[in-house]
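As you look at this complex, bear in mind that one protein chain is not there, while each of the others sits in place.
Moving on, here comes subunit A:
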Amino acid sequence: MAPQVTATVVDDDPQSYESKHVHAVYDEIAPHFSSTRYKPWPIISQFISSLPVGWVGLDSGTGNGKYLPLPLERPTDIWTIGLDRSRNLLTIAQNAGNVTRDVVWGDALGQSWREGAFDYAISIATVHHLSTPERRKLAIQRLITAVSPSRGRILVYVWAIEQDEQSKRTIPQVADQSNGGEDVFVPWVLSKNVQGKQNQNRNGKPDTAPQDTNVQEDGSTTDRADAPRIYNRYYHMFARGELAELVEGAASMLGLHVGPLSPEAPLGIEIVQDGWERSNYYVELRRWKSS
């Protein structure tokens, strides 16, 4: 029987909580995690492929850097820098796609850039690791201020309560949903014999949603001395509408009008896409200046 997603309560100061239940875990599982993440989701590929030549962007929470080589059809037309909290993942991202990449060890809540320095920013499967609504909103604000006020484009992807049927995951319904979403632990099973299984992937699905690959396979075949270790990662699973609400909150705190280009406001941001794709919610944003 595979370990299940379980409800959790953030019972510590959020920074220490994330340090223990997110950052430490990724540093520990980095090589194994990396061997199972490889195929970008269609929405992400499309977004990156639509960017004009000469654009420079930020991948906030780059992990193993799997989006840094995109777009595959014209890889040198744009340039993406990777930011992550896990140094062990960054050493892998540094060479994503067998090309030297620039990566920065930093936090999604930091802002170590000239304001508006980037043309685009992506945040894939990162904001859901922040453990309070305020911190998730701040992460969105950081993305907004990192990109150009007149044309910056942003794509954010987070895990949804609404799961794909194929994911076969049971989501507990007991958690406190007053924030809209649910706080959960998602087990990551690190088997002792991962080496031999590195390139195996169930049904070849692209994966942004957390997966417990190898669970059934390894759980049933390994003996006790060789028992897999289980690491619980903290996730905030988003409710429908919660991501757009977060964006609206972040934008208005920055004094930006939310909606299409309007002569009534000097600066704004438009939600150009707001959707669900296989167990994830995403939003695509564009900043604009009206003069």
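The rule we apply is simple: a residue touches a chain if its C-beta (ideal position, glycine included) is under 8 Å from a C-beta of that chain, and two chains touch if they have at least 3 such contacts; residues count from 1.
One rule holds in what follows: contacts and distances are computed from a predicted model.
**Student:** Quick one: the chain not pictured, UniProt calls it what, "Ubiquitin thioesterase", "NEDD8-activating enzyme E1 regulatory subunit", "Trm112p-domain-containing protein" or "RNA polymerase II subunit B1 CTD phosphatase RPAP2 homolog"?
**Tutor:** Going by its UniProt entry, the chain not pictured is "Trm112p-domain-containing protein".
**Student:** Using the definition of touch stated at the top, determine which of A:50, A:112, A:262 or A:290 touches the missing chain.
**Tutor:** The single option touching the absent chain is A:112.
**Student:** Can you tell me which of A:94, A:132 or A:232 touches the chain that was removed from the display?
**Tutor:** Of all options in A:94, A:132 or A:232, contact with the hidden chain holds for A:94.
**Student:** Give me the subunit A residues in contact with the hidden chain, please.
**Tutor:** 15, 52-56, 76-79, 81, 85, 87, 90-91, 94, 100-107, 109-115, 117-119, 148
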